[in-house]
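Here it is, the structure, as structure tokens.
Yeah, one chain of the complex is gone here, protein chain that is, but the others are all in their spots.
And then subunit A:
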Amino acid sequence: MDVMADVSHENTLAADSGAARVQERMQKRNQARIESVERRREAKESQSVAEENYEFFSSTFNREREGIEELLSGCSGADRATAAQNLEEATVRTAQLQKFLSDSTLFLKQYDLRKAQAALQTLQTSLTETREEALPKKKFAFRARTKGADRACAPAADTPPPSAVSPAEPGSTQTDGASEQCGFSNLSEQLLIKTSEEVQKRDVLLTHLTNCKVRLFGSPSTLHLKHIQGCEILCGPVSSSVFVDRCTDSTLAVPCQQLRTHNTTDTRVYLHVTSRAIIEDCRGVSFAPFSWSYPTLEEDFAVSGLDQTRNNWSQVDDFNWLAAGTPSPNWTVIPEEERRTSWDP
């Protein structure tokens, strides 16, 4: 692993104290940042809550957008200096508008957010077009810069960054990871089991499985599922994300920090998720709280670092569903009476 290779240089002493220094700097910086985050939070909280509503957002947003559009239309037929001034102001105000939108994402509905982003995109496009018309490119300082970059452009090896990133020295413990891959692939009609020792802290990959039962006892770092059909996959607590792609007619049970589900159909998920689950290009996905259990589950929860008391299994974001107010038709909650409560080994 690179990180290891980087510090396993000849001069261990220097490397160590370098690492310690970096650590110390990082800690200091983190402290300062936490403080400033807190200051900002306080400032925000004291702001009137009334501002945080859609009316305020949309009227401010639209007024500002119109102002920028006016600036842009003022460029046509104007002299170069005026156009340049208008464009400069429009650029700055567009960036501010983007910032305003970003700051408002907390209380905006997905649909309104998308709409505002689309409006901003249109604005950006007309900004670019107006600029190309009013100020032909050759005047840009940018050009000169690009040319300089062409000459000096070089792979990292030619312009070495600080010593810690020098190319790995020969003989260092370099794995390409291929032999390290943990999981199952290209199997059908089987019972597949991994023990705690096999999956602990590992990145586990399951691909091209058909009609299999998979049991992963233990706590992997991350879990990827791809091309899964008619399977029942039960897994212990995953400390970061579970990534699912092209899964059909299957049942999954897993605790994790994030669940990201893509191109998946007719699949039931018994989920414990401490942040959020998302679906994209999915239909017929249904959710219920995680209910699988095995003897060392508690210990594995501890290893994973997941908060066992925090389960957002029913808060699913559908990245394809724009309408505000109406729930996504692509996922449902499994009715209580239909939920699995017992699992065979």
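Just so it is clear, contacts are C-beta pairs under 8 Å (C-beta built on N, C-alpha and C of every residue); 3 or more make two chains touch, one makes a residue touch a chain; residues count from 1.
Just so it is clear, contacts and distances are computed from a predicted model.
Asks: From the list "Cullin-domain-containing protein", "3-methyl-2-oxobutanoate dehydrogenase (2-methylpropanoyl-transferring)", "ADP-ribosylation factor-like protein 2" or "Ubiquinone biosynthesis O-methyltransferase, mitochondrial", give the UniProt name belonging to the chain omitted from this structure.
Replies: Protein name of the absent chain (UniProt record): "ADP-ribosylation factor-like protein 2".
Asks: Thinking of the whole complex, not just what is shown, which of A:Asp203, A:Asp249, A:Asp266 or A:Glu299 touches the missing chain?
Replies: A:Asp203
Asks: Given the full complex, what residues of subunit A touch the hidden partner chain?
Replies: Touching the chain left out of view, subunit A contributes residues 1-3, 6, 22, 25-26, 29-34, 37, 84, 87-88, 91, 94-95, 98-99, 102, 105, 110, 113, 117, 120-121, 124, 127-128, 131, 135, 139-142, 145-146, 148-150, 152-156, 159, 161-162, 164-165, 167-168, 174-177, 180-182, 201-203, 205, 207, 221-222, 224, 226, 240-241, 243, 245, 257-258, 260, 262, 274-276, 278, 280-281, 305, 307, 317, 319-320.
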